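Below is a structure I'd like to ask you about.
Only one protein chain is missing from this complex, and each of the others stays in its spot.
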């Protein structure tokens, strides 16, 4: 696991565009206010967003980096509306300013062999970091494939973008797109031997993926969530139990090799 | 003093129009959502506005009824931007819904003799209740005059509306409109003997007016402010010291005959 | 519709939602907004033996997610209550409970005796926790010994349901609850306000005339809930939970922690209809959770 010691910033970014992908998901694209270059960010890292105007939101909210568009100097955040904070954030309009601390956390690691078969598995809003990871892998000369899982066709987001980066497989629980079932039941897992799996999504899904990976001796990295207060390793609120004891998901994570975790799988 | 036992309502009203009268003053005109008639309201009464979206505003904010336009079924609130709550309220846009409890408090009383000379004195945002009072008096066949005081010409608000209701005198501290000085220094007070004075504005101004009224044996009613929590006489937070002891400004006021107050004037 | 009935001593409540003393006037103030008979109970204003003018103005300051007050038990005394207010409100079809405050044991006794004679008042809430009056009772509520003394004295003269309202400004609230339970209290209610303070930096003066005042509202909920949970584990009498309840979910937290009933205070100022919304919200929660009786969730915290 690479521990990214990158300089962090507190930035006021401007909403460039907002797209309602679905009544529960919003894609916000941000840029700097005066055209300065956005800082470097790595796939798997996240930002801590300050939510103004929500009386019940006291702390910042952690949101994965969905994509960094170097050309248009844009940072994309894909937001699922779950509570007051994310709902308020989704009300931001083009031109509005949002305060963020970024980039936070470590990042996904890359295999040495560029010919490795790589599978990026995203479930629900867990697809968010997979887009930037896929793009980065492709830029570096890898050939990523994607496996996206969701409840139904409506919940499969950014499909076009994923398809442009590599082979994209789909499962939906109701069978409305791709294969019916969970990601770990997709037939591609029987057909292709992957060398590396990256995954982000609901914990039960990630645990199922981790179990599959372990059983098949596949190197696997997961992106964990946790309740966060500071996001920078200062408060020790966001610990995950690992073979090295309690470590902070916000600093030593959110990306963990499954061999480091003490998951019962 | 008439104690208005009027039925109170909790209503969601819709912003019809918003006018920035000045960078520090906003006039919001509200109407009901589905065209129902607004409840009856009396001049001098106020509303308690819930402020959504201001993280630092916990309680409702009391705002005087500036005007009730029966024809267009509109309630007007004139708001001075002083803190987080009023600033947030001023961000309401046409179509937005604002929750209010209304109508609250007692009201101004009217002399028996319709030929009495009546003077309505407003200072700063204290002009707010004077507009509705003036209109009501005029409707009832009285002839109200107005004396408006402010720092400078820019702070004299709704002048056109006042002029349409009666003779309107002005003082500004810098002399940029009307006579230079404070309201109690206006020459009209030397020329005309008023039988009744109604006043609302900063406390020092109201005390000066009350002193003038007392010295000249003029019946005088003032509209008091106070820190309010409930606005309906339930919490006893908003007391004024009167000759009858502590009474609630929100219920037994905000309008008081100066003879009832224990002001040292 | 789930069964929402609960009991506090001999007191039967149609649902666990009551209003907190000092925040709901005598109930009448809210009659325009809600059907008062839907409430489990109304705790009327703090009542003392004699008329009290309360503290000077200013008495209120807003704080983050809360407010400070220093009303200081303004009321016209128990006789005025009995003669003028009681006849007006005794017909409301709910439990009208009088919050009794005092500066001496004799005051408490005399006030409780007077209230005991009012047929339609089934219970009193003994306020040994008002922080806003020099001898306003908080001193009684901050040690087991003085709390026991006053409860013992009032218990002798007051045969109906006796609720004792505890102060949160103590090291160990459960100890005090145990002490008053031992003297025959039928129930304890908690929390009263936390002692707090605010300063106007421009004038360099306190925001309240009394310098310190009582903190209430959403901000105190975590502390209140913790104290209710600790107290529920320590006593066998029913506990009434309050402090910062702003919505049905907050109320349910207190019930899960073990409270048999709850009171809503400051939230009434922000939404005068909140009590009814909380009753409806508790019912909706019970249905969602497949419970047909409120008792299924009281004390239902899994830990």
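General observations
Going by the order they are written in, the chains are A, B and C; count residues from 1 in each one.
Keep this in mind: a contact is a pair of C-beta atoms (placed from the backbone, for glycine too) under 8 Å apart; a residue touches a chain by one contact, two chains touch by 3 or more.
The structure displayed is predicted, hence computed values, not measured ones.
Touched by the hidden chain within the whole complex are the displayed chains A, C.
Of the options C:25, C:40 or C:66, the residue whose C-beta touches the omitted chain is C:66. Contact with the omitted chain, checked across A:33, A:56, A:187 or A:216, is made by A:56. Remark: the omitted chain is touched by one listed residue; of C:82, C:153, C:198 or C:234 this is C:198.
Although one chain is not shown, part of chain C still touches it, namely residues 63-66, 68, 142-143, 169-171, 194-199, 201, 203-206, 211-212, 215, 218-223, 225-226, 229, 244, 246, 249, 252-253, 256-257, 285, 297, 300-303. With the whole complex as reference, residues 7-10, 50, 56-60, 101, 226-241, 245-246 of chain A touch the missing chain.
Keep in mind that, in the parts below, only the chains that are shown with their structure count from here on.
Taken as a contact graph, the chains are arranged in an open line, each linked only to its neighbours along the path. With each centre defined as the average position of its C-alpha atoms, the distance from chain A to chain C rounds to 48 Å. Separation between the centroids of chain A and chain B, computed from CA atoms only, is 54 Å. Multi-chain contact residues, meaning those touching two or more other chains, occur in chain C at positions 65.
Multi-chain contact residues of chain A (touching two or more other chains): 55.
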